[in-house]
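The complex is shown incomplete by one protein chain, all other protein chains being positioned as in the whole.
In this document, chain identifiers A, B and C correspond to the written order of the chains, with residue numbering beginning at 1 in each.
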Amino acid sequence: MEKGEKIVKERDIFDSISPIDYRYWDKEVAKFLSENGFTEYKLRVELALIKTLHKRGICSKEVVGEVEKACGQVTTYEVYAEEGRIKHDIRALVNCIQNKVSDKAKPFIHMTATSFDISDTANAARFRDVQTEIVIPELIKLEQILIEITLREAETLQIGRTHGQHAEPITFGFAMVEYVSRLGDCIQSLKNLVPQIIGKFSGAVGAYNASSLFFDDPEKFEEEVLSELGLKPAEYSTQIIPPEPLMRMLSELISTGGILANLSRDMRNLQRTEIGEIGEKFQGEQVGSSTMPHKRNPISFENVESIWKILIGDLITVYLNQISEHQRDLTNSAAARIYGEIVGYLVSITKRLTKTMKKLKIDKKSIGRNIEIQKKVIAAEPLYIVLAANGYTNAHEKVRQLTIQAQQENKDLIEIVYEDTNLRPYFNSKIPQKQKRMIVNPVFFYTGIAAEKAKEIANRWADILEIEVKI
Amino acid sequence: MEKGEKIVKERDIFDSISPIDYRYWDKEVAKFLSENGFTEYKLRVELALIKTLHKRGICSKEVVGEVEKACGQVTTYEVYAEEGRIKHDIRALVNCIQNKVSDKAKPFIHMTATSFDISDTANAARFRDVQTEIVIPELIKLEQILIEITLREAETLQIGRTHGQHAEPITFGFAMVEYVSRLGDCIQSLKNLVPQIIGKFSGAVGAYNASSLFFDDPEKFEEEVLSELGLKPAEYSTQIIPPEPLMRMLSELISTGGILANLSRDMRNLQRTEIGEIGEKFQGEQVGSSTMPHKRNPISFENVESIWKILIGDLITVYLNQISEHQRDLTNSAAARIYGEIVGYLVSITKRLTKTMKKLKIDKKSIGRNIEIQKKVIAAEPLYIVLAANGYTNAHEKVRQLTIQAQQENKDLIEIVYEDTNLRPYFNSKIPQKQKRMIVNPVFFYTGIAAEKAKEIANRWADILEIEVKI
Amino acid sequence: MEKGEKIVKERDIFDSISPIDYRYWDKEVAKFLSENGFTEYKLRVELALIKTLHKRGICSKEVVGEVEKACGQVTTYEVYAEEGRIKHDIRALVNCIQNKVSDKAKPFIHMTATSFDISDTANAARFRDVQTEIVIPELIKLEQILIEITLREAETLQIGRTHGQHAEPITFGFAMVEYVSRLGDCIQSLKNLVPQIIGKFSGAVGAYNASSLFFDDPEKFEEEVLSELGLKPAEYSTQIIPPEPLMRMLSELISTGGILANLSRDMRNLQRTEIGEIGEKFQGEQVGSSTMPHKRNPISFENVESIWKILIGDLITVYLNQISEHQRDLTNSAAARIYGEIVGYLVSITKRLTKTMKKLKIDKKSIGRNIEIQKKVIAAEPLYIVLAANGYTNAHEKVRQLTIQAQQENKDLIEIVYEDTNLRPYFNSKIPQKQKRMIVNPVFFYTGIAAEKAKEIANRWADILEIEVKI
Partner (left out) sequence: MEKGEKIVKERDIFDSISPIDYRYWDKEVAKFLSENGFTEYKLRVELALIKTLHKRGICSKEVVGEVEKACGQVTTYEVYAEEGRIKHDIRALVNCIQNKVSDKAKPFIHMTATSFDISDTANAARFRDVQTEIVIPELIKLEQILIEITLREAETLQIGRTHGQHAEPITFGFAMVEYVSRLGDCIQSLKNLVPQIIGKFSGAVGAYNASSLFFDDPEKFEEEVLSELGLKPAEYSTQIIPPEPLMRMLSELISTGGILANLSRDMRNLQRTEIGEIGEKFQGEQVGSSTMPHKRNPISFENVESIWKILIGDLITVYLNQISEHQRDLTNSAAARIYGEIVGYLVSITKRLTKTMKKLKIDKKSIGRNIEIQKKVIAAEPLYIVLAANGYTNAHEKVRQLTIQAQQENKDLIEIVYEDTNLRPYFNSKIPQKQKRMIVNPVFFYTGIAAEKAKEIANRWADILEIEVKI
């Protein structure tokens, strides 16, 4: 910002350069993490200071009232105009407040504070609040949908896939509950990290130099100011709060984004034309492609993975900000301004995925068709294991060869077993009934505890997160 | 965007979440790289298509006129509203144009094109234009300032530093010309990369399926459309242009940002209180610190390094976008929307650094004071080299010990040499005059060709980039 | 590895390509995280399975003995040779064990297990063990040195620096205790993350398909196998363990590396020739530079920051591994093999920093000289604050001007105050004694609670981590 530069107040939103501001902007997130949100929180910190000064008998109740009213009036626009004049953001904010109060109240504004007592504490408070009020509730909404799908499809047989290859049968709900479990774990982790977000009021170099001018108990004073905002002080701060607590929260948010991307990757693979097990439901007039009207593209799932690529990049910026020289340098300042984007993007993909999963179309016919594809050889694993367990020498190699034979002759593996004069008697006499059943009809019986486990985990997370499941 | 959602047209700029939109926003960059800029370029591509159809005799001149007029009227706001209805961005754009032309003209809009013929070509054109019109000229302005400082300070003696330790003397201009050379090299590289930015008009899977419906020479047709925009076609495209050419340009931009950050790191180190060789000039009413009125903080240099940390993260996003499945998936779409930010941030720090370097205050007194600090031992290198070259056994170890002695006794190294009965005669008799001079007064004479080299390189780059130097 | 390829067993260590293997290799880390370490842990998992089968009465005690003996003999070399033949790593391991036991024991080897039951569980166990046995103890050793320096230098006055500029006075111990606090917090966090490292024994797709062939309680069976290794099972696993628990630990390790890098950055800045407050002690014959015998380069501190740049890159690899398709794809396999390097590098820089900090030379003369540099204006902050608090109008601006005047006239700020006919009486009459003292002699009295806080935090962490401080 140049001195004397005219600051524009409003702008066509499509003049924005960042997609977070024209395409993925979210009003609820902006309330906390826009520059206006930041101003509001900084004003709250300045007010918390005044209230504490009053409680200590240093300023009058009237001063508190005056400042409270002034803080309600200061706008970011005003602050930027003043910053354009004096080139210092917090001093500009202080001037704006002071201009709105009586001379009597002026001395108490910002008293003993350094800029980052205000900025860092405001950041702590707003990042905490956006977690509690937006991020975690939105993640829980998604978790609810995942739980509901899990419970609904707990018994729906589906082929399990490893390396993109058919492996052993599971159920659709079992595949889904992976994400219930991983997402639930992240939600818990985020909840645990919220109270670790801390504030500071320890002055320009963290040694309480300024507050010691007035108070014999400056750490107690810090505690009081921060408690007005529901925050605890850092054990130690320089001019700034140590970066690690916020880093942990941002890392966890980005990792949460990774889980959403993983789910989306799975979904869009299941939506491949050849697989066709699921689909995003299309709205009435929705267009799939500008030239191919028959297409049903998994654009929401693709969008989630795409935005995850932005988050992964942001991770680097967060970790590079960890180094600040001596009692602080400013090289973390502009870079830390993108942390709001991390939250914004995560909320955007969470909401989008919730909506998409809510209307997920599961095509049971395709699921059934797919599981049949390798029906003939799927028994290879249980067969080998059972033979091996029964002491059949070199069972793995034997079954590998039978499988190749089955594929070449296009027969069912079990047919081949029965045709094998050496193996048939063995199979008939030595293998217990329960195991035989799994080998003969693996698609139905060789599913382990997929269904039960899906339900058990889904219900556990519904309990933990106090989700009322609708199914 | 939800179906039926009301799209707001204007917004308080401080409700933006990304700092590129409220703090580092640049009107010149936004012209190209905002969503409005994107719309404008997409309309240009649609128009280029119509013009080519006309040249081929497929549509009339009137149709061209109609479409040109319509394209002049379509707004991003309108397109987003239509996209909200039909959920497809390019189809929405096409509808908006069609709504503004006669039925006769409608069939020609978007004819044979797939969405990404439009989007990717629009991106190619605008990223090319912003390079040519904004980025490179701004970098050249910075280069000019660096050249001027180099020439002005080519003879200003300064201590060279390695590991943050005083090493051998150089000149201030010589230190500066490092950045003239590296930045010049990047500017050249960017210039070479611009013509490699390519377009495409090869249809939904890159095989010219749709254009082959009408043309026997679809590659020729592609060439004609793109030539309207001054672009060449990709040798091969799928639904999208191969990512590598743009990746190279973005990598080079981020690397250019790294050079700016490196210069800024040097500058803020030279501005340390104890070193004090340079300073950012402060404006009249500028405030250095909200609580420490005596401070002169290198905030511009810090800002450059800070924003570089954002760029480094963006690099990852760019490289992750390289993978697109088969004839394309959409997971590069949202992520590629941040490329505009890369340019925006680079322009922001380039302009800021130009302004800051322009008013750089060089404190020759401090430079002189610093070079004296190790005056007494700075001769160690030439002494050892000369002794070694003259066959003095174990010269390096000998000089290492003399240096320690000099430091302990707080004497000039050369004094110690003269006190050394073994070394003195040797030094007096064997060492040529020119070398002796460098050893006895290294601060003045042991500077190699620093001054000449600084001037030579600065002048070379002024020539190459046709910069008229003012000094 | 090609089929039939001759595998070399031993190699000149300087034929290694990675610096972790020729320069930063650590025997203690390699015990866990080399390929030999991996083999050993995989064998332990296979053995844990056998022991559990025995406890369940499925195999005899003799079989356990046979397998235990066989596992003690299998070498990585052997396994690789077998893998070269059959192209599957775990099957190769199984064959190697089976080749060493009787036919009677063979069927029990690997019974019901899938490859990643073995690999992922082995990884969990060895990453847990290396934390507990090497990483955390080494970090605590470093913490101890930092605590000792803090306590020793708690009262050593030092100038606090923000933006590389002198700010307000603190103490050397106070600056050091920042790292005691941040590192202590990371150590605690790592300790808390260790028990979250989990294993799995749920089969090829996580649904216990194979173990259900034999057991009605396959989850219980999994618990029993893992308890042999002191591990708990994942709540949910596919073919592999969910990545998040290990990601959290690796993120925390890399963040710990960031703290070490931050400390090193501070140290090497304090070691700059012009600042000279600290130095790495040099060993007798150590050479600082190949050509400049007088140099004392902060190479250890530089090395720490350098290796941190490797760690930051590795972070990306870790987060990219989060996506695995369906019940797993293998694209995380090779990439996850570098996790051992993360630990190895962190241990390397921890040990190096411990050693360097242990012999840190603090130059009190330089510290004292530096604090004097801005003695004359350092009172600006307390002066402004006190004036403001006493209702002096526009105190910040007034003091800013006085400071400029002081610097221009090369006078002490307090002199200027006394010369100011307007300010003098005000200053004399209105300012309490305690505050006046801090303003008149800020270097000594305007240090807040730096010394006490340093000691308090250092002692707190010594208590928490049960460190016996030697001072």
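By definition in this document, a contact is a pair of C-beta atoms (placed from the backbone, for glycine too) under 8 Å apart; a residue touches a chain by one contact, two chains touch by 3 or more.
Quick caveat: nothing in here was measured; it's all calculated off a predicted structure.
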item: Of A:S189, A:N297, A:T350 or A:T447, the residue in touch with the unshown chain; value: A:N297
item: Option touching the unshown chain, where B:G72, B:P107, B:P195 or B:P425 are the choices; value: B:P107
item: Contacting the left-out chain in the complete assembly, out of C:L330, C:I404 or C:V469; value: C:L330
item: Of A:L93, A:V130 or A:A167, the one touching the omitted chain in the full complex; value: A:A167
item: In subunit C, positions touching the absent partner; value: 1, 3, 8-25, 29-30, 33-36, 39, 76-77, 80, 85-88, 90-91, 94, 110, 113-115, 203-204, 210, 268, 283, 285-292, 297, 299, 302-303, 305-307, 309-310, 312-317, 320-321, 329-335, 337-338, 340-341, 344
item: Interface with the unshown chain - residue positions in subunit B; value: 91, 103-104, 106-108, 111-112, 160-164, 167-170, 174-175, 177-178, 181-182, 185-186, 189, 202-214, 218-219, 235-236, 238-239, 242, 244, 247-248, 251-252, 254-255, 258-259, 261-262, 265-266, 269, 312, 315-316, 319-320, 322-330, 381-382, 385-386, 388-393, 395-396, 434-435, 438, 446-450, 453, 457
item: Subunit A residues that touch the omitted chain in the full complex; value: 159, 161-168, 268-269, 271-275, 287, 289-299, 302, 316, 370, 373-374, 377-378, 380-381, 384-385, 396, 399-400, 403, 407, 413
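Quick note on the criterion: only the chains that are shown with their structure count from here on.
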item: Of all other chains, the one whose Cα centre sits farthest from subunit C; value: B
item: Whole-Å separation of chain centres (CA-atom averages), subunit B against subunit C; value: 33
item: Shared-contact residues (touching 2 or more other chains) in subunit B; value: 268, 287, 289-292, 297, 299, 302, 316
